[in-house]
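A single protein chain has been removed from this complex, and every other one stays in its place.
Entry: subunit A
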Amino acid sequence: MPEVLKAPLVVEFPFTRSLGPVQSAFLTGLRERVVLGVRTTDGRTLVPPVEYDPVTAEEIRDLVEVATTGTVTTWAWNHEPRRGQPLGTPFAWVLVRLDGADTALLHALDAPGPDTVHTGMRVRVRWAADRAGAITDIACFEPYDGDPARPAGHSGRFEDPVTGIVAPARLDYTYSPGRAQSAYITALSDRRTVGERCPSCRKVYVPPRGACPTCGVPTAEQVEVGPRGTVTTFCIVNIKARNLDIEVPYVYAHIALDGADLALHGRIGGIPYDQVRMGLRVEPVWTEGARYPDHYRPTGEPDGDYDTYRELL
């Protein structure tokens, strides 16, 4: 068995999210060092505030300021902070019920060690130096032994409310393509295209994915196909893709390599874009050091007959 191929795969995206009126007021409040809750019709104050009562599902909009001091309701000691977490040094995760609130807020507590943390301990908000209207405007909580802070009775209305957040997310994976695709990629590095034949229906899949989608059985028998093939269908690309240094217009085509029962796709070069046609016979063009063909070009053979590729459209 060839060695397991692996490559780093980073999935990174900034989610842009709009806020409802209650979320907007809460996050704008954090920017202004004010913590707001929302009052339910039965008189509970929810912090962090939500737009709908979690018990009755009623729409709730009655904002009320609560204190920046509170009590830990449960905690967990995190001795190895992970990327993106509020503190880079060991800290306690805490649920904190702020004074004036009936529910608890999740955040980090900056404390010297687990022996200094307990349920019921008093804490207060430590504000971030730069605040933009996000939950991270609270840098963390810190131990506090003074009197409860007194909220000033903020109305919840602000001059310049935040209306959305941008939440960046990044996850780092190690991609491995599995048995069939590893064999395909390994063969490609020798400039050979190797598909796999279904033991049941005898179709040759290129690239192979390890299973026949018609029969639902593993494919295993390796079959070298090509290098020449036939254009089964194509499109003309008129919009330049970002980070892709290819002049437009160009042709992107489905190509049935000789011996394959599935068309793969590739760019067609070496011929004016408006002369590419179904049935055109092509061959791969490799560039130095490349791991896959750069593009396909005409072989000069007569066009393939429609009946030779109609099943592969």
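One rule holds in what follows: a contact is a pair of C-beta atoms (placed from the backbone, for glycine too) under 8 Å apart; a residue touches a chain by one contact, two chains touch by 3 or more; residues count from 1.
Keep in mind that, in the parts below, contacts and distances are computed from a predicted model.
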Matching the hidden chain's UniProt record against "Cysteine-rich domain-containing protein", "Thiolase domain-containing protein", "FAD/NAD(P)-binding oxidoreductase" or "Nitrate ABC transporter, permease protein" returns "Thiolase domain-containing protein"
If I consider the whole complex, including the chain that's not displayed, which of A:9, A:235 or A:248 touches that chain? A:9
Using the touch definition from the top, which of A:41, A:74, A:116 or A:275 touches the missing chain? A:74
Can you say which of A:172, A:221 or A:301 touches the chain missing from this structure? A:172
Touching the left-out chain: which of A:61, A:131 or A:209? A:209
Which residues does subunit A use to touch the chain missing from this display? 1, 4, 6, 9, 11, 15, 17, 19, 23, 27, 46-48, 50, 54-55, 73-79, 82-86, 93, 95, 97, 103-108, 114, 119, 134-136, 165, 167, 169, 171-182, 209-218
